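As you look at this complex, bear in mind that one protein chain is not there, while each of the others sits in place.
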Amino acid sequence: MRQPAAPASSASNPRAAGPGGPVWSRLQSCASRALRHQLLRLLLSAALAVAGLEACRRRAPDDADPPAKEAGGDVRVVLAMQPLWGPAEPFRSLLREFERAHPGVAVEVRTLPNASDLTYQAFLTAFGGGAREPDVFVLDVVWLAGFARAGWLESLGDDTLLRGTFLPSAVDAAVWQARTWAIPWFVDVGLLYRRTDLVPDAPATFAELEDSARAAMATRPGLQGFLWQGRQYEGLTCNALEAIWGHGGEGGAPGRLTLNSPEAIAGLTWLRHTVASGLSPPSTTSAAEEEARRGFQQGGAVFMRNWPYAWAQLQAEGSPVRGKVGVSALPTLSGAPGHGALGGWLLGLNPRSLQERREASRALLAHLTSKEAAVVLAVHYARLPAREDAYSDPRVTGAVPFLASLKPLVSAARARPVTPYYSLLADAVQGSFSSAVTGVAAPREALDEGQRLADALMGAPP
Amino acid sequence: MSLARRLRTERAQAILFVAPAVMVLVAVALVPILAALWLSFHRSILLFGERAFVGLDNYALLLRDTRFHAALLRTLYFAAVAVTIELLLALPIALLLHRAMPGRGFLRAAVLIPWAIPTVVSARIWGWLFNPDYGLLPRLLPASDVNWLGTPGYALHAAIVVDVWKTTPFVALLLLAGLQGIPEDLYRAARVDGAGRWTLLTRITLPLLMPAILLALLFRTLDALRVFDAIWVLTEGGPANTTETLSVYAYKTLLRAGNFGYGSAQSVVTFLVVMAVGVIYLRVLGAGREG
Partner (left out) sequence: MRNLTRLGRVLAVAALLTFLLGPFLWQGLTSLTPEAELGGRGWPSHLTWRAWAGALAREDFLWSLFNSLVVAAATTCLCLLCGAPAAFALARLPVPGRGLLLGGALAVSMFPPIAVVSPLYLVLQQMGLLDTRAGLVLPYATFALPLTLWLLTSFFRQIPSELYRAARVDGCTPFQAFRWVLLPVSGPGLATTALLVFVFAWNEFLFALSFIHSPGRRTVPVAISLFAAEHAEPWAEIAAASVIATLPLLVLTVLFQRRIVAGLTAGAVKA
């Protein structure tokens, strides 16, 4: 470093005068100096205190072997889940009910981030490191095969375990290689929302959707036609798959993804068309669920594709579209009701759980996926039940009729490809979908490229 | 005390001075970095429990990976443009803040706000600002039917704007600290000699500020080459992977695909690239010291 050319200036330093005059600067210098010293001392002692606390609190065995029994002799079961959003009491009493029925067991809830990605990352780090906790945990529907393959889920039974009790699409998502690995907790399905004041009848085909949207747009300048999620993320995969299924695509042999089938190309062509022709606004290519919901809620669009969560806010007090919204199945080429993508979460067991906790964990799993629990989740937290019987329960039909009315739509939902390679593929697939949707490449080229990448990642077809 | 003995004591003391820092670095940083390096020589996909030693296979794959090449070029472009703009903006800001004026303390604090906000939050703010439907920017910019964050080509520049907004304060702070080190006497003497403002700037300020400028450049470039948070929140690497920098690609490979072997190899190569840039800077720094 270069030294200054002359010895450092000592005495007067006009810059130190400070703003606003001598009185202010004196005040500031006194106050701030004293304050600063105090603050520094406080921070230093806080830091030392924390270090001391942590040093004392450090457990002798490391995190990999947590104590099985608490000081009071209770068996502790750790449940990792995302916050449910809503009143705290109903879920808490659900857990207390469990603890009453199983004396000697205490449930500890660990909250995870709601963003699917972040939770996945947390699990990857934890389970990859061989963690024995949590004992019961939530997983996204698309993670099942991967977790099962990695040995992070305990097998619960054969593939007939859940049939009849749970919705067929939910069961599809919970089964892999003829075994059941987790129990569906609550589900989600892609829906078509529409403005009933502009389009009284639900469109059955893509053409009908476009025509009715354009007719409404002609009457009102500034109105958008169709809002959906085109940002490069998992939501785009859902939208794209729905468009592909709507054009007759199936997805390929079980476990494999066929991206460049004619139906897939048709589906992506439709999506690209909505943006290119102005039916959907330019913001669609960076829109996620909230952007679409807010746009629709402001009265700015005729149609929207979104999850059921949006309904509550669209019908809330003060919403400009309150009372003017209808929900239906997504359109298809043929006019038959379309299949929404299945979303939602499952509950699974950690096979590396401590021996003493296994029984209690299984019991907790059964309790949380019982009909009672499903009703509680539906009524208080607006979670779509995965169990068939919850839909006809009078409490559900009474308190949340909208959710109850979704049963036919959610029964027709389709699971995304169940393959352990899903996470590996998701990335390549999102890239090629985004290429097609933004017009970087023609749908055929984009999907060919995606198929090539998918094949490379999964290895040659068997 | 003889010269040799004094030197030896000083040397021993020097080692004591430096020991804590070295211990912390070795214990907490060196081990994971070496572990990552070790991982890069394996084919390790977490979900499949695969762990096979494959030597340099991952690196050979990287050489053929067009997506990686694209990410590399993109990252270099991003860093070059962002750091240049930041420096050009930060210098006038630092000069401005250096002057005595009313409200200077407040101004200094205010200038640091963009940098004080967590990146995940500021990226979200800019995401809303860029939104073509209700964001502020499209209303201000003319002829903007373009969705900045959803159009390939534009999205990367939107990310650059966010990065510039966020880190210009950091560079300004470093330059300001450097300005403090320039003695007032020099300016006084030069003004007595009749030097104008421009001469003061180019003959005194800039040369003496060089060390600070180069230091700021060094750390900013290193950071810009590893940018992640801002881009992730803004676009997650989209649209169509056009904002995918090296870190974003590595993140997706490591923590989405669970492909630890390949992801670690990517990180090692990123590290080598960053180190190469660092070495170039240090050469220039060293040359600056000579001149």
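Of note:
Just so it is clear, A and B label the chains in written order, and each chain counts residues from 1 on its own.
FYI, a contact is a pair of C-beta atoms (placed from the backbone, for glycine too) under 8 Å apart; a residue touches a chain by one contact, two chains touch by 3 or more.
All values reported here derive from a predicted model rather than from experimental measurement.
Contact with the chain not shown here comes from a single listed residue; of A:103, A:221, A:318 or A:394, that residue is A:318. Checked against the hidden chain, the listed residues B:176, B:204 or B:240 yield one contact partner: B:176. Residue in contact with the omitted chain (choice from B:81, B:96, B:189 or B:284): B:96.
For the options A:102, A:273 or A:294, the residue in contact with the chain missing from this view is A:294.
Seen across the whole complex, the unshown chain contacts subunit A at 1, 3-4, 7-11, 13, 15-16, 18, 28-29, 32, 35-36, 39, 43-44, 46-47, 50-51, 54-55, 57-64, 80, 82-83, 85, 110-116, 118, 121-122, 125-126, 128-129, 289-291, 293-295, 297-298, 306-307, 309-310, 313, 316, 318-320.
Hidden from this view is one chain, which touches subunit B at 7, 10-11, 13-15, 17-18, 20-22, 24-25, 28-33, 35-36, 39, 92-93, 96, 101, 105-122, 124-126, 128-129, 133-134, 136, 165, 168-170, 173-174, 176-177, 180-181, 184, 211-212, 215, 218-219, 222, 226, 228-229, 246-247, 250-251, 254-255, 260, 263-264, 266-268, 270-271, 274-275, 278.
Note that in this section only the chains that are shown with their structure count from here on.
Touching subunit A in their complex are the following residues of subunit B: 45-49, 98, 100-106, 127, 131-134, 145-147, 149-152, 155, 180-186, 208, 210-211, 235-242, 252, 255-259, 288-289.
The residues of subunit A lying in touch with subunit B in their complex are 1-2, 4-6, 8-9, 13-15, 17-20, 28, 117, 120-121, 124-125, 128, 146-147, 149-151, 230-233, 281-287, 291, 294-295, 300, 420, 423-424, 426-427, 430-431, 434-435, 437-438, 440-441.
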